[in-house]
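What you see is the complex with one protein chain gone and the rest in place.
Think of it as A and B in the order they're written, each chain with its own count starting at 1.
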Amino acid sequence: MAESMTSAVGTPLSSAEIAEQVVGVAEGDSVMIDGVADLASATASQASFVVAGASAKRVTEALESQAGLLFADADVELGGRPCIRVENPALAAALLSQLFHPWSPESGIHPTAFVHPSAVLKEGVSVGPHCTISADVHVGAGTSLAAGVVLEQGVQLGKACVVESNTVIGSNGFGFVWSGKRHERVPQTGTVVIGDRVFIGAGTTIDRGTYGPTVIGDGCILDNQVQIGHNCQLGRFVVLCAQVGLSGSTVVGDGAVFGGKASTTGHLTIGAGARLAGAAVATKDIPAGLTVGGYPAWDLRKELKAQARLRKDL
Amino acid sequence: MAESMTSAVGTPLSSAEIAEQVVGVAEGDSVMIDGVADLASATASQASFVVAGASAKRVTEALESQAGLLFADADVELGGRPCIRVENPALAAALLSQLFHPWSPESGIHPTAFVHPSAVLKEGVSVGPHCTISADVHVGAGTSLAAGVVLEQGVQLGKACVVESNTVIGSNGFGFVWSGKRHERVPQTGTVVIGDRVFIGAGTTIDRGTYGPTVIGDGCILDNQVQIGHNCQLGRFVVLCAQVGLSGSTVVGDGAVFGGKASTTGHLTIGAGARLAGAAVATKDIPAGLTVGGYPAWDLRKELKAQARLRKDL
Partner (left out) sequence: MAESMTSAVGTPLSSAEIAEQVVGVAEGDSVMIDGVADLASATASQASFVVAGASAKRVTEALESQAGLLFADADVELGGRPCIRVENPALAAALLSQLFHPWSPESGIHPTAFVHPSAVLKEGVSVGPHCTISADVHVGAGTSLAAGVVLEQGVQLGKACVVESNTVIGSNGFGFVWSGKRHERVPQTGTVVIGDRVFIGAGTTIDRGTYGPTVIGDGCILDNQVQIGHNCQLGRFVVLCAQVGLSGSTVVGDGAVFGGKASTTGHLTIGAGARLAGAAVATKDIPAGLTVGGYPAWDLRKELKAQARLRKDL
């Protein structure tokens, strides 16, 4: 269930009020603003923004925009147009848009959802149509589940999380041992523990732990169709773009970023702040802070040099 | 919900009737046909086909087939067997199979589906079990949704579309700005607009736009587990094979084709008729009509040469 947007659009704000809200400095004529949009589509009653360090082309785009108000940093020359100077214009635009569009899913449990009697749902939880909340699940205050979300037995979700539609949390992971005759099941006796303010996109799957829990730290953001194997341990504020796949028992440090379709083989440690380029495949530990790419994943600058060398004179 | 096939199987047709239907020329004895199958499994009452430009091996397979009728182009020697000469035998077989198996999902709204009272469903729409149709959704005439499909708030679907099971359209996309302390949500205020006669496979996810809409043009076909980021703009007749991933704001021209698992990084333009090989990763714009592969994606012929050079003498 998407947030209810129409009703959230509120009273216009003046540029002075906006400057106060985003801790910036207003320049130019005072204007009334009732929304946020991108440069190309913004109207006279909407704000837009020029990202910090924008190219000349982007600045020209800003000057040609119909936006009534622009967020920009101190370095951008805007010819006297109404603007608000801030360090991080994209952030200011996001915060303003949040004021106009507060997160407001319909509260309560949709009548088509199934909630096991032993599940605990704290205040302000929103459970959308056709969700399944299994036994012994705990959902923290203010967390919202869109449609068709499945929380398997014993899953623990923190406060103010958002889970988009048809995502599965706590499925039995891929634990088997070949007996010589068949693949014997390793019972998946662990669970999944998710922190506060975690965002999980649509169609994502997160397996329960084999023995202990699979853990997702506070403030992580996971895009659509991400796959998290059993017993992964994610720190805080980790970013996993769409279609990322983490093998079982991957440990990911705070603030690491995985580009789309990046993946790991089993039992690796990805250091804090490390970055994997799109489609990179980590086959060994990645040091904190390093940006890697390719298969096997290594220093991205070297990967790009290697590709350039390979492609020379073709 | 799969189409109801058994009831659709109808009266046999003569080879002359079939030739008329597919605008071809019948040769050989007249036969009665009641179905279509591949060369290996076709029986005496079924038609099959030899693709245009088939290899000698494939022609032998056709001669050995039990099929009662063959579609073939003028160049294939079939030894006097009953056949229908057409330019595009695969197309003729498909059109004949459509006659025997018209698209006929059960009409109406399944009692387990949830349809918000503000949603508009035109005539002949089919909504399968456990679907969720949110507020302000519009579904065009004759469109069918299989089971567990989620249409989030405000999604617009055209006429005669098919959406397979557990697909999500209109989820909140991956819009966040790092504040220095946490990932701040960028409200996703746009929606998704899908044209007519679009096919969307199972388990696919299509994000709503951040400000304006995400757009899928008429006649596009998307396979299973495809991921479309916020604000992508697809032209007409675009083909996205399984597990393709498009980053936010990707623009795709008419008739472009993405092989399985191909992907784009953000904000690129893929020209009309461009083709991405399986698993290709586009990191910059792709010109119209070009076939590309590799990472970063470039001319596929060069990519294959580069791989050959890399592998030489190993």
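Throughout what follows, a contact is a pair of C-beta atoms (placed from the backbone, for glycine too) under 8 Å apart; a residue touches a chain by one contact, two chains touch by 3 or more.
Since the structure is predicted, the reported quantities are computational estimates derived from the model, not experimental observations.
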item: Contacting the left-out chain in the complete assembly, out of A:R85, A:K159 or A:K261; value: A:K261
item: Option touching the unshown chain, where B:I84, B:I133 or B:A147 are the choices; value: B:A147
item: For chain A, residues in touch with the removed chain; value: 112, 114, 130, 132, 134-136, 148, 150, 152-154, 166, 168, 170-172, 174-179, 182-189, 203-205, 207-208, 210-212, 225, 227, 229, 243, 245, 247, 261, 263, 265, 279, 281, 283, 295-296, 298, 302, 305-306, 309-310
item: Hidden partner chain, residues of chain B it touches; value: 1-6, 35-38, 41-42, 88, 90-91, 93-95, 97-98, 100-101, 103, 110, 112, 128-130, 146-148, 162, 164-166, 197, 199, 201-203, 219, 221, 223-225, 237, 239, 241-243, 259-261, 278-279, 294, 307, 310-311, 314
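As a convention for this text, only the chains that are shown with their structure count from here on.
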item: Separation of mean Cα positions, chain B and chain A [Å, integer]; value: 29
